[in-house]
Structures are given as C-alpha cells and as structure tokens.
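Note that one protein chain of the assembly has been removed; the remaining protein chains are unaltered in position.
First chain written, first letter: the chains are A, B, C, D and E, and each begins at residue 1.
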Amino acid sequence: MKSVLIISQSTPYGRSSAAEALDTAMAAAALDVPVTLLFDGDGVLQLLPEQAGSELGVRNLSQVLEALPAFEVERCFVATPALAQRSLSPDTLALPGPLLDAEAVAALLRSADVVLTY
Amino acid sequence: MKSVLIISQSTPYGRSSAAEALDTAMAAAALDVPVTLLFDGDGVLQLLPEQAGSELGVRNLSQVLEALPAFEVERCFVATPALAQRSLSPDTLALPGPLLDAEAVAALLRSADVVLTY
Amino acid sequence: MGGSTLFLLPLRLPAPPRRLGEWLRPGDQLLLLEDGVYNLALSLPEGVKGFTLAADCMARGVESPWPMLDDIAFVGLAASVDRVVTLTPSLLA
Amino acid sequence: MGGSTLFLLPLRLPAPPRRLGEWLRPGDQLLLLEDGVYNLALSLPEGVKGFTLAADCMARGVESPWPMLDDIAFVGLAASVDRVVTLTPSLLA
Amino acid sequence: MRFALLVQADPAHSPSAISALRFAEAVATSEHSLVGVFFQGDGVQVAQHFRRPPRDESDLQARWAKVSEDCTLPLQLCVASALRRGLVDSPEAERVGFEAATLAPPFELAGLATFLAQMQTADRVLTFGVAS
Partner (left out) sequence: MRFALLVQADPAHSPSAISALRFAEAVATSEHSLVGVFFQGDGVQVAQHFRRPPRDESDLQARWAKVSEDCTLPLQLCVASALRRGLVDSPEAERVGFEAATLAPPFELAGLATFLAQMQTADRVLTFGVAS
C-alpha cells in the first residue's frame, strides 16, 4: 500500500478545505491506507481550543478533530515553525499529536509516497 | 448622484474579481454614475504589458483595460505604494491613468460616497 | 467629502501590514471579522478604534483584545460612519 | 523513502518566504505556475532548480528568469521525480 | 438608514457569505432597512436550487429567503456571473432548452444597472467576500 501524507494548511472556516482534509484522512484510515495528517501553516489555527462553529451555523471542526483517533487516524503531527510564526504556544492548543520541527517535517514529507495539500 | 470608487486589487487571472471590477466600472459609466477606478494591491499586476490571456483560454484583460476610455471610464488611477512593494517600475506598465501616492489615495477614498473592493 | 470611515478586514494577514497607517486615519474605525479575527497582534494607528465581530471570535476560539461587537452593534456602527470599506491583505501588504 | 521532490507553487507570496529552505532541499525542484509566476524575486536554496510554466508566464506578461517549461515538459518533470507536492503561501510564510 | 449589500462570496468556501447574511438579518431586526442585496461573482452560488447543505450546517439559502420575505427585499444575481456558473431562471431555461430552472426563488437575475440603482438609493453600501 502506498502511504499518503495529508497537509492541512487552511484556516478552519475560511474555506471547506480543512473539513475535506479530515474527510480524506478518515476515509484513508477506514480503507487501511497508511495515512499521516500534518497540521502546518494556517492549519494550526484549527487547533485553537473552545471553538464554537455552531455560532456561525457551520460544522464544528474541533469535534471532528477530537474524533480522529476513533476513526483510526492515529498519525497526526503539528509543525512547530507554523506555531512560532503565528505566536501560538503549544500548551494553549488542543494538540492532536506530537510537534515536529522543520527537519522532522522534511523527513516526514520524504517518507510519503503521495502528498496531498488541503 | 452618489459617486463610487472601485478598488481593483486582485491579480488578473487569479479569480474573476478583476474582470468584475471592470464590468462594474463600465456599467457605472454607461449610467452616468460618477465612477473612479483605482488599481491597488495585486490589482497593479493587471497592468503588466503583453499579457496573453488567450494562452489559457481566458478573456484577455489587457484588451478590456485599453477599452476603458471608449466605455467612458475616464477616472483611473494607480497606487504607487503597490508598485513599490512589488518591485514594479511605472514605466514598464501599461498605465490606464495617473499615479497616486498614499496621501492621494487616502483623499480619493474619502471623497467617494461608496467604495467597492474587488 | 471626508468624514469617518469604517474599515472591514475579513482575512488573516500573512505578515505585519506595512500600509495600515496609509488607510486608517484618526477618527476611523477598524472591524476584524471572519478570518480577520486572527490578526490579534495588529497595532492600530493613533486615533483609530478597533473592534472584532463576536460570533467570528467565538467560532474560531479567539480571545479578542478589542471590544467585541454583536451583529446588531455592527449594523449600528456601519450606520454611524460616512462609508464602509473592505480591506484585504493585498491592499495592506 | 527519500528521493527527489518536485514542488509546485501556484500562488503569489505576499512577503518573502521564510520557510523556503525548510521545504526545498538539494536535489529538489520548484515549478512556479499560475499566480506563482509573480514570485520572480525568489532566491532558491542551494542545489534546488527552479522552473516556470510557460503558458502562465505568457498569459500574465511575466518574463521568467528561470527556464520555462511547456505543458509536456511539466508532465515529463513530474514523471521524473519521486513525488509532487503543492506548496502555499501559508506553508512558506 | 438604508443599506445595500454586494456579496461576492460562495457559501461553500467563504465565511463572508455567512457574514453578509447575518448582517442582513441584523438589519431586519433594527430600525434600519435594506434596499437590496446583489450577488456577483461566486456570490451567486447561494441561489443554486439543488444545493443541500450538510445536516450539521445552516441553510443559508432558506435564511436569505426568509429575510427577503420579512423585508420584501429583492435578492438579485448578476446575470453574467450567474450564467457562467450554470444558474438560470425559468424563462432563460426555456429559451436555451434546459429541463428546469437551476435558480431557487426568490433569487432572480438582474443586470449591474439594478445594483447601481440600489447604490444610489442606499445610504451605505457594504462589500462582503473579496478575494485575498
């Protein structure tokens, strides 16, 4: 099986891309495709706690993120450079997985057969 | 009649906004609504000469820009700060009207009854 | 001619804006909404008041350092100025 | 594992990218296409080759400082690497 | 105070579509009024007849219809933007031989002249949904 790295780099409600990244990751896991989900760029803004999408009548992404392990999306990472650039501290975020520095992100990218950007 | 300032700030082929700004300006002029068109931000990239939209099978914006005087859109300006920020020199562009510095842009904005951003 | 202007900023700025002071003048107001509420670190030009739209802050889990407006207050603010102008990252870069 | 990567950049960067060298490593290649061809002033990390897509340069009136590829050459380049990755301003900021 | 709105944002990918609607709903409950809402560019997509939002999301089309009814507010789509995106009303569908209109009422097609007239009547005009 080819492995896939999904880079989730959109703000949670700016476009439908953030939700589509999660849909694709969950579908891959359900089909036993080796999948890794990386939150990088503006995608780290999906990890702010206490989001209330229902305020706007849209799907609450925080809840979907919390459900990732239940859908067997187990390999989730967060890119540290994206946090620093946005003045975000890891301990104020709802982290779905370990932090990766730039070197580790580069290695992760090069370990994947397919890379999809959302 | 209320006057309208149309700020065209999108790249020529990045979205349909650049074309819509021109459509709206021409419609306003046709109805004798006092209209001013300001190219600012990424909108100044519409002014690069020798564009060939037909390469991509899309409408050639350069031709529409050249036709603005024929459609009686006579007040067109270009924001200097946007040129500087993009390392563009005015004499390499197809300018549809005079250059305005930041102060003049601020005054133009405050002289308009309605401001539309495209 | 002249008068006060309410600026709307609905998008996240990818870098600190160099042209904020060119657009916003004393007496003007700035409302951050939609993904614009992520621009928490903006330093406003002197004499400019900043606001954020409450529903957008709450939806995104953002704590606003500026006064939050509900939708009705947004309408009231828009009615109180002479014009409303939407800004973008490209205009502010 | 490993191998060479072709990066696509289809959007204009609003500011000089701080993270270009984090993504692009020696042996990698970068293709500017669509509004990405406006990023003429990029300085590439050592050992990285840069290209632009010919049709997008011509449509936008942009003179490419790097070798221009036609569509067939783009396909050939994509076939010659180990993976193709699309980059964005948000990932490079 | 009379407002006119210009909406350029597709509800499927821009939160500006929601902002515009919420602004209109808030005007409807205030002492102010709306003279019209004009949808241009991607904004016209909200009027797509067969659009079905996911169950956990709000139905913007239905909410616009309600604002329109409550305030006898015209909801007009720029005809050029609509046609290129496949949005046609019944007369247009008949004219070109399509099986059905793809435009949901009360949305209707209109020219830019309509918007420019609304702009003249309104005291304030707001733009929602610009591109970055």
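Just so we're on the same page, contacts are C-beta pairs under 8 Å (C-beta built on N, C-alpha and C of every residue); 3 or more make two chains touch, one makes a residue touch a chain.
Given the structure is predicted, the values throughout are model-derived calculations rather than measurements.
Asker: Given the contact rule set out at the top, which of the displayed chains would the hidden chain touch in the full complex?
Answerer: Contacts of the omitted chain with visible chains: A, B, D, E.
Asker: For the full complex, which residue in D:Asn39, D:Thr52 or D:Thr86 touches the chain that was left out?
Answerer: The missing chain is touched by D:Thr86.
Asker: Residues on chain E that touch the omitted chain in the whole complex?
Answerer: Per the touch rule, chain E residues meeting the hidden chain are 10, 12-13, 41-42, 45, 48-54, 57, 80, 83-88, 93, 98-100, 102, 131-132.
Asker: Touching the absent chain: which residues on chain B qualify?
Answerer: That gives, for chain B, the contact residues 13-17, 56-60.
Asker: Of the residues in chain D, which ones touch the absent chain?
Answerer: On the chain D side, contact with the omitted chain comes from 8, 10-11, 33-35, 53, 55-56, 71-72, 74-76, 78-79, 81, 83-84, 86, 88-90.
One rule holds in what follows: only the chains that are shown with their structure count from here on.
Asker: Shared touching chains for chain A and chain C?
Answerer: Correct list: D, E.
Asker: What's the farthest chain from chain D if centres are computed as the mean of the Cα atoms?
Answerer: Result for the farthest chain: E.
Asker: Could you state the distance in Å from the CA-based centre of chain B to that of chain C?
Answerer: 24
Asker: Chain B to chain D: how many Å between their CA centres?
Answerer: Using C-alpha averages as centres, the distance is 29 Å.
Asker: Using mean C-alpha positions as chain centres, tell me how far chain D is from chain E in Å, no decimals.
Answerer: Going by mean C-alpha positions, chain D sits 38 Å from chain E.
Asker: Give me the residues of chain C that touch two or more other chains.
Answerer: Within chain C, the residues that touch at least two other chains are 11, 34-35, 55-56, 83-84, 86, 88-90, 93.
Asker: Check each residue of chain B and list the ones that touch at least two other chains.
Answerer: 9-10, 14, 42, 114-115, 117
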